[in-house]
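The next block holds one structure in the form of C-alpha cells; read it before the comments.
The complex appears here without one of its protein chains, the remainder shown in place.
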Amino acid sequence: MKSSAFSGGVHPQDFKQFTASLAVESCPLPEELVLPLVMHIGAPATPCVEVGSRVKKGQLIAAPKGFVSAGVHASTSGEIRAIEPRMHVNGSRMQAMVLVPDGEDAWADGLEGAGPNELTGDDIRDRIRAAGIVGLGGAAFPTAVKLSPPEAKRINTLIINGVECEPFLTADHRLMLEEGERVLDGIEILRCLLGVDRAILGIEDNKPDAIAHMDKLCRKSVVEVKALPVRYPQGAEKQLIFAACGRTVPSGGLPMDVGVVVQNVGTAAAVSDAIRKGRPLVERICTVSGPGLVRPANLRIPIGAPLSHLVKVCGGLRGRTTKILAGGPMMGMAQAGLEASATKGTSGLLIFDETAAQLRPEGPCIRCGRCVSACPMRISPTTIAAYSRLDMIDAAEQNNAMDCIECGCCSYICPAGLPLVQSLRYARGAIAARRRRV
Amino acid sequence: MLSAILTLGLMGLLAAVALGLAARKFAVETDPRELALVEVMPGANCGACGYPGCGGFAKALLEGKAMASDCSPGGKEVAERVAHILGVEAVAPEPEVAVVLCQGDNQKARVKYLYQGLRDCVAAQALAQGPKECPGGCLGLGTCARVCPFGAIEMTAEGLAVISRRKCTGCRKCVGACPRKVIAMTPLHAEVHVLCNSHDKGAAVRKYCDIGCIACHICAKTSPGAYRIDNFLARVDYEARQSPLEAVPKCPTRCIRDFTQGYPEGSRFAPPVVPLHAKDAAPSP
Amino acid sequence: MEHKLYLSSSPHLRAEDSTSRIMLDVSLSLLPACGAALWFFGLPALWLILLCIGGCLAFEALCRRLMGQPQSLRDNSALVTGLLLALNLPPSLPWWMALLGSAVAIGIGKQVYGGLGTNPFNPALVARVVLLISFPVQMTRWSAPQGARADLLSSATPLGELKTALMTGGTVESALAATGGALGDFFLGSMAGSMGEVSALALLAGAAYLFWRRVLTWQVPVAFLGSVVLISGLFWLYDPAHYASPLFHLLTGGMMLGALYMATDMVTSPVTGRGLIVFGLGCGLITMAIRLFGSYPEGVSFAILLMNAATPLIDRFTRPRPFGSLSGKGRD
Partner (left out) sequence: MTELLIIFVGALLVNNVVLARFLGICPFLGVSKKVETALGMGMAVIFVMTVASVVSWYVQYFILNRFGLEYLQTIAFILVIAALVQMVEMVIQKVSPVLYQSLGIFLPLITTNCAVLGIAVLSIQKEYGFLETVIFSLGSAGGFTLAMVLFAGLRERVDLGPVPASFRGTAIALVTGGLLSLAFMGFAGLVKG
C-alpha cells in the first residue's frame, strides 16, 4: 500500500549520529530514585506504602486513582525514604516518592508471566493497567485506557509508532534493533487484545537497519512494516495515522474515531514484559545525548533516576552547558538544572553547549507564510500568535488555535525567531480556561 | 412661494405619516432605565463586574443578576446613582486598591534561569515556574500592566510592577491576570504593606532576594497587633487598630513600605502628597 | 554549573534562514538587474541606486531613533526597499526626488506602521506612486538605453509608445516601429524604462536564485504572469492590430520586476498558498485592465498596491482549513 504524505512538516537536521550506532547499556543504580506520583496524563497516584518501609523491585508503591491514571512501581529494591515535593521534569515541585536502593535489585515475589493463549482480553488489559504502563513515546497517556475504546468505536487497525522523528533520540531505534522480538511480541498481544487483523509498524526511512530487521522478524506475522519518508512530525498521532493508512482523524477527535489505536514501540515492549514475565514498568530506554556531553549513550534507566545521575553515567558535562532538555529538541522541556528525575515519559536527556542553544533574537513577523505551510495541522500560527499577543482570545479560537499540537514546526521554521508555539500555548491555555469557566 | 411651502409641507407630512406608521409597526421594547444606567457608568468597559462591558452590567442589573455595588471602578458614587435609578438601597463598597506585594526587581532578586520567549508572565510561569528563584515574586514581564484598563500599572526599568494608588480603581483585573498571585487587594485606607510574597524560610529568602521578608518577627514586636506572621511571611493586619507605622524603619530587609512616603524604588509615579483617604474628596475627572 | 541555563519554550532547534538572510538574498538577487541598469544607463544609474539605498538606510535609522525604537538596519529590509525603489525609478530622475522617494518609502510606507512586517503597502511602490503622481513629467522622462555612454536622449517606453499610438489612431505595429526595438531587445533590456525593469533576463536570473534559495515561491509570479498572458492573449487573438501580443506585455514595463519582486514582497502579500494565487490573479487582472483601458500606460504598480490593500481580506477568506476539519475532509 502506498503511504500518504501529511501536509506541512519540516526537515530539521537529525543529530542522531551521536547515539544511533551505540548499543543500549544498563545504567547503574543511583543513590536515590525519585518517583513522582504523576508520571502520566490523568489523576495522581496515591502512595500505598509507608515512609520507611522496605520494598522490592516491581512492587506497587502508589496505586492508580480512578480510570485515567497509572500506578507507580518501585524500580529497584530498597527503602522508601520520604514522600515529599521534588522537582519534576515539568519544572514544578510535585509530590514524589524517594526510594533509596539497597543494591540487591531484587524482584518482588509472585511476578509471573503467562503463555500466549492463557489469558482473556480483559485479563491482559488488567495486567497492563496493573503494570502501570503508559505511552512511552513521551505523552505518557495510560495505555490501558487507550486499549479500552467504547463499544461504539470499532477498531480495525493497530498502528505501532517506531517513527522516532525527534532529532537526537535513538531509544526506539535501538530497541527495535536489539529487542525486535520483544517489540513484535508486544504488538501481537496488543493486536489480539484489540481483535484487529491489521497492524502497521511505521518506521522513518532514516533507520534502514531497523526497517530491515523488523521486516525480517515480521515476515511470519501479519504485522506490516512500513518505511515512511523522513519528515517531522511524522510521529505525531494524527500525522502518523494519515501517513500509515491514509485516514484523517477529525479535528478535535481521537484516533479511535477512525478505527485506529496507536502505540509506541517502547510501549509494545513494555506490554510484552508485563504479560510474558509479569513485570511492571520499572525501566525504559532513554537517549542521553547532545554536544554538551562527554559520552552520549542509549541507557536502560530505572524509572526515577535523577537527571544528574544520567549525566554522570555518561561521563559528565563538557564545555559550557547552555541548555538541558528532557525529551526531544522539538517538543521536549527545558530544565533549569539537573535536579529533576526521569519519568516514564522521558525518552531523552539532551545537553546543549553554546554551539546548539543560541536562539536567534526575536524580530518582527515578516509574513513570509512559512509557518503556515509548515504547520501539519494546517492552521495559521502567525495569525493566532498575533491575536494571542493582544489577548484577543476569541479571534484566536476562531482561527482554530485549539487544533495546535505544539509540534514546533512553526517556531522552527520562523525566520524572525518568534516563539510561535509559546504564543499558541498561551492562547490555548486562555481558551481552555474560558471554556472551563463557562 | 406658496407652491414651495405647500410642496415641502406635503412631502414632510407624507414622510411623517410613513415614519409614524413604521414606528408603530417596528417598535422595539427597551427599558428606559437601561439607557439611564449606561449613562451613569464609568464607561471603561473593563469587565470588573464580570459582565461584558458597562452595557452588559446594566442589563444584568435590570435582570437582578448584579448588585448596584458590583462596579468597583465607579465606587460609591456610581453605586448610589445606580441604586437611585433602580430604586433600591445602596450598599457602599469598601474601596480597595491593588498592591504588588514584591520589591524584588532584577537588581534585588536572583534569577533561576535565563528566560527567552514571550514577554508575558503567564507564558514564563509555564516554563519551570518562572525565571525567578523566588516562588512568589513579581516576574516583571508586565502581564498585569497590559490588562489594566486604567493605565494604573507601570513596569520599572528593572522589571517590577508598581500600581498607582491614585489611578487604581480596584477592578481586580490584574489580580486575576497575575500567575504568581503577587497582587493583593487592600483597603484604600491602609498605607503600610509588607511587600513580599514568599513563604519560604528566612534563610532561603536571603539567598535569592535582598529585600524579602525573612520572618524575623521584629515588626510584630515593634508594633504589637498590627502585624501577624503567617507561615514565614509578615502581613499587615488591616483590621487592627494599632498603627503599623512604627515598625516600618525597623524592618531589617526594608520590605515594609509606607506608601505615603513613596512607591517602591524605580517607580516613576509621583509619591502621593496628600493622605490617600482624601481620594474620595478629590474632584472626580 | 555556576552559570545559569537558558530556558525557552519548545522547540529548541531553529532553521537556518533568518529575516536578515532572506533580505540579503533578495538584495543579492537584484544585482543582475542593477548590472543591467548600469550597462544600459551608465553611471547616473549607479548614483541613483546608491542614493536610494543610502537614503532608505538613513531614513530608517532616523525614524527608529525618533520613535525611540531599537535600530533595525541589520535586518537588511531597508536595503531591499532602497534597491527596489531605485530600480523602479527612471534613470534621469533628479537626485532630490530620489531622496524624497526614500523618505516616503521608509517614513510613510513603513515606519509609520511600526516598522518591518507591519506595513500593508509595499514601501517602494508607495514611493514610486507618490512620485509618479507628484512629478508626472520627471517620472516619465525616460532616457534611451545607450549602453555605458549614456547621452540621456529622451525617449518613450514601449508601453508609452503603444498607448500614444492607439490613442492617436495608430496600430500596434506603428507603435513597435516607433520604439525601434524587437522583442529580443526587450528581453535583454535594451529599451526605455525604469532602471530595473528593462532587462527581463537579469530579473529572471535573480529570481532563479531566489527560487533556488526558497525565498521565492511560485504562486504569485505564475498567477500574475499567467493571468496577464491569458488576458492579453485573448485580446490579441481578437484583434492583433490594436492589442499587443502577450509576449510584448510580459517583456515591457514593470511586468517582470513587479511579478517577480514587488508583488512577491512577503510583508504585503497573503500568507497562504491559495491566497497568493488569488493575489497574483488579481494583480494580473488589474494590470491588464489599466494597460488596456486606463489612461496610464502602465498599471503594474497600481495593481500591486490595490492587491496589497486586498491582502487582509484575501488572508481572511483563504484561511487554511485545519487538518481533519469536517469541510476539509474532501480534500484528503
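By letter and in written order, the chains are A, B and C; residue numbering begins at 1 in each of them.
As a working rule, a contact is a pair of C-beta atoms (placed from the backbone, for glycine too) under 8 Å apart; a residue touches a chain by one contact, two chains touch by 3 or more.
Since the model is a prediction, treat every value here as computed from it, not as a measurement.
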| item | value |
| --- | --- |
| Per the touch definition above, residue among C:Leu13, C:Ile106, C:Val130 or C:Met191 touching the missing chain | C:Val130 |
| Residues belonging to chain C that touch the chain removed from view | 67, 69, 108-109, 111-115, 117-118, 120-121, 126, 129-130, 133, 286, 289-290, 293-296, 299, 301-303, 305-306, 308-313, 316 |
| Positions on chain B where the hidden chain makes contact | 3-4, 7-8, 11-12, 15-16, 18-19, 22-23, 26-28 |
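Everything that follows uses one rule, which is that only the chains that are shown with their structure count from here on.
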| item | value |
| --- | --- |
| Contact graph of the chains (line, ring, star, complete, other) | complete |
| Whole-Å separation of chain centres (CA-atom averages), chain A against chain C | 48 |
| Distance from the mean Cα position of chain B to that of chain A, given in whole angstrom | 43 |
| Centroid distance [mean C-alpha coordinates] between chain C and chain B, Å | 51 |
| Touching two or more other chains - residues of chain B | 112-113, 116-118, 123, 126-128 |
| Set of chain A residues in contact with two or more other chains | 334-336, 359, 419, 422, 425 |
| Contact footprint of chain B on chain A as seen in their complex | 91-92, 334-336, 359, 389, 391, 419, 422-423, 425-426, 429 |
| Sites on chain B touched by chain A in the complex | 112-113, 116-118, 120, 122-123, 126-129, 146-147 |
| For the chain C and chain A complex, residues of the former touching the latter | 1, 3, 5-15, 17-19, 21-22, 75, 77, 114-118, 217, 266-273, 276, 315, 319-326, 328-329, 332 |
